[in-house]
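Some chains have been omitted; the remaining ones sit where they do in the full complex.
When the chains are written out, they are named A and B in that same order, and each has its own residue count from 1.
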Amino acid sequence: MKPPPPGLRVRLPAFVCVAQVAVVASYAAFVTYDEHADARFQTNATVAADNALYADYPAFAHIQVMIFLGFGCLLAFFRLYGFGGMVFNFLTAAFTIQWAVLAQGYFRFSRGGVIRLGVINLVNAEFACAAVLISCGAVLGRTGPLQLLVLALLEVPVLACTEWAVLEHLRIHDAGGSILVHLFACYFGLGVSFALYRPGLNDGHPKATAGYRADILSAMGTLFLWVFWPSFNAALALKGDDQHRAVLHTFLGLSGSTLAAFALSAALNRDGKISMVDVQNATLAGGVAVGASVDMMISPAAAYALGVAGCAVCMLGFRYLTPFLARRCRIQDQCGIHNLHGLAGLVSCAAGICGILMADEETYGPSLYETFAHMAPPEGDPRLRELRVLVPGLKPGLGRSAREQALYQVAAVVAVVGVAAVGGVLTGFVLKLPQLAAPPDELCFDDRLFFEVPPDYDSAVPLADVTPEDSAADEHLVM
Amino acid sequence: MKPPPPGLRVRLPAFVCVAQVAVVASYAAFVTYDEHADARFQTNATVAADNALYADYPAFAHIQVMIFLGFGCLLAFFRLYGFGGMVFNFLTAAFTIQWAVLAQGYFRFSRGGVIRLGVINLVNAEFACAAVLISCGAVLGRTGPLQLLVLALLEVPVLACTEWAVLEHLRIHDAGGSILVHLFACYFGLGVSFALYRPGLNDGHPKATAGYRADILSAMGTLFLWVFWPSFNAALALKGDDQHRAVLHTFLGLSGSTLAAFALSAALNRDGKISMVDVQNATLAGGVAVGASVDMMISPAAAYALGVAGCAVCMLGFRYLTPFLARRCRIQDQCGIHNLHGLAGLVSCAAGICGILMADEETYGPSLYETFAHMAPPEGDPRLRELRVLVPGLKPGLGRSAREQALYQVAAVVAVVGVAAVGGVLTGFVLKLPQLAAPPDELCFDDRLFFEVPPDYDSAVPLADVTPEDSAADEHLVM
């Protein structure tokens, strides 16, 4: 065996040291407390129970579970790469959130050059973190920790800038993050994977197999994501009935995709057997597919049907598109993120546009202009004054028609996919720098490269006994 | 080895397809949003923070964890049936909740033929789901996914109808679901198991053994249930002090049963060793045992003692009753649900009746008539007007005495056990239909039948080396 790539011992600490000095300096220079966290704003009229903490913290905690436990377990499905799957996710996520607070703060949340930190900033940073972790899924096991950190370092500002352009300027509707989490993350990740293409892995890798206990752990990760996904989709919706609908729709969508995933898994397998890859991934497609319309009055039945549709495209993608992308387009998609996040994300965006086109005052009442801020009359419009009688405190909008808004949504999808793909490819080329200690082909999917491993690592099946042919887990290795 | 039963490839997708079309059609026809989720009801007087979502969602999320992660891990204790234990639970639960929303909606929550969906409906559906999953525990590893789905299909309407009769007509008190979750589920499950009796499994099955890592995972499932059980028992109690007591009592009951379970496990083992089966099950008996009286003023000491008592009957049931039922009554109870849910449930019902008999205005103050709605004076009674001075908005009750109510409770227990047992036996006979693809005896407790398995499945111990005699895990195979 060749020695491991030299220098993780120096390079990882060096990168972290520089990063931490920069983070401390930036936080010291630019970050202070927001008014709900600052003792000076606690006047004698302040009621402690009204602190924004109590409205935002439950969603924050739930999404923390999704990111650290959900993704962490889900990515630990390789038999010999359980440490890497779980703890590089931990490392990357911890770095991404602290960095996203700064990047999103710079682009979106600063006032007077100062970022006012509250739990709500952490929730927004968690959305960026979810995007980074999804992107990492495309190159799981083929990248070292330093590469993952640099990936996060580069993806976060691109994402934050895109969010700023799309949310603040195009003013699109994307409560569940279909465009700015799922689509962005997917095409960024595929771009990275394209740049990191390894022809040597194209015929399967002997270590890229799932393990029995590892698959069960991975399914637990799916369950963590499944259970708390309603909190994710509702976190950034408007408080009140909008969040209530978001919870209902997400739950229904996930229910629909779960049943469909089991059924399609058996139907598409020649022996009628269920594949754990499908259980681990396609069951979640409903959460993605309802994302863009999650706070709209689309009806419970439509949310359920969306979940089924999202699952169907996801399953078909796993069976037919992923192998095609690997063979023909040099895009190796280790976790199949294109199916779960890309294809289901496109379904979601289409549904969101339909939801916008069908929104009317009859269905929504006057709160139409809150849920769809773009439809509210602009400042100065006399209609705004009328509406404010019905909806006190209504913010002025853009006075766009539904059709106009639909065009903006389409434009945003196209722009986000383009920016993400280009950004991903460029990032991927940066990740090829030899200083970033990419694992050599034969030590991909192998914890021994980066970790001290206990003696029972690899005891279960001598590796020589495992041939890719006899391995159902092959499907994890989508080539 | 015989080929697997033909047709899961066609039958599971066919069933799911029909089910999903029916679900979408039914939701489209009958389900709309409740007022807290409907944008039209958001008037200018609506305060978003008052949305029922914020009161109901925490309990919903906690019970989701219990159902999907708690039960999922707990049922994965077989060494070679970890996929089946965890993910058939996932499939069954996802199907049950969507179906229970309809069934409970039809029987209990529809107004004008319309089911108004809110998170509270999902919480109620989760209770029905818990019942179905408990029932499935009796036949774990001996049933295929199609059988489990049909079981849920049949159990849910029987349960919903029973709930309607018992809660709306008999008007019984059952905050923690002792009667309508634990007893119903237990006797339904035993009925199913009776009908699915397999004499061939009566002398032990070589694959029905626990595994070391599997047992640890299963204990994690227990811990998920243990930690969130207070949320389950409190979810449907009255808001305020009733829920507060429910949390305290459940915690105390579980604490009592946990200590007792360890002690009795050592005491009943000839070597003084602790059995993981007991740790995984009997520690939870306290949560069941306090269920029926969980919101009453029974005193903390009584809640603790109830936990100990529930654990004791559960442990004795595991040691003596379960083998007896298997040998003499043709009831094979794979997970010992009769001990945890049946026996501890009966303790709970007895305690609930005592709590009702001892309830008086001295202990409860005027809120007696809120907690015990049956004791409130009926509409038209002048006493109702007096009480409404003390308790504004008090709903009219039935004017029953405590003794009358106790008789209703007894009647409900008897009726529920009877209905559940008969329903279970009938369901069990339906499950024997050859179209439902029951696993053959030799492929019970074996993931290879329904799943693609990775190559390290079964690597730990060649199966031939395991004889039931040398296996402590035998106790999982309660025959």
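Heads up, the rule we're going with is that a residue touches a chain if its C-beta (ideal position, glycine included) is under 8 Å from a C-beta of that chain, and two chains touch if they have at least 3 such contacts.
From a predicted model like this one, the values you see are computed outputs, not experimental measurements.
Colleague: How many copies of the one sequence build the whole complex, if 2 are shown?
Modeller: This structure file describes a complex of 3 copies of one sequence.
Operating definition for what follows: only the chains that are shown with their structure count from here on.
Colleague: Write the angle of the rotation needed to overlay chain A on chain B, where the fit uses Cα atoms and the result is rounded to the nearest 5°.
Modeller: Rounded to the nearest 5 degrees, it is 120.
Colleague: Taking the touch rule as given, give the residues of chain A at its contact with chain B in the complex, in rising order.
Modeller: 55, 58, 62, 79, 209-216, 219-220, 223-224, 226-228, 230-231, 238-245, 247-248, 251-252, 254-256, 258-260, 262-264, 266-267, 269-276, 279, 283, 297, 299-301, 304-305, 308, 363-368, 370-371, 389-392, 460-461, 465-466, 470-473, 475
Colleague: Would you mind writing out the residues of chain B in touch with chain A in their complex?
Modeller: Spelled out, the residues of chain B in touch with chain A are 4, 7-10, 12-13, 15-17, 19-20, 23-25, 27-28, 31-33, 36-44, 46, 48-49, 51-53, 57-58, 60-61, 64-65, 68-69, 72-73, 76, 82-83, 86-87, 90-91, 94-95, 97-98, 117-119, 122, 145, 213, 217, 450-460.
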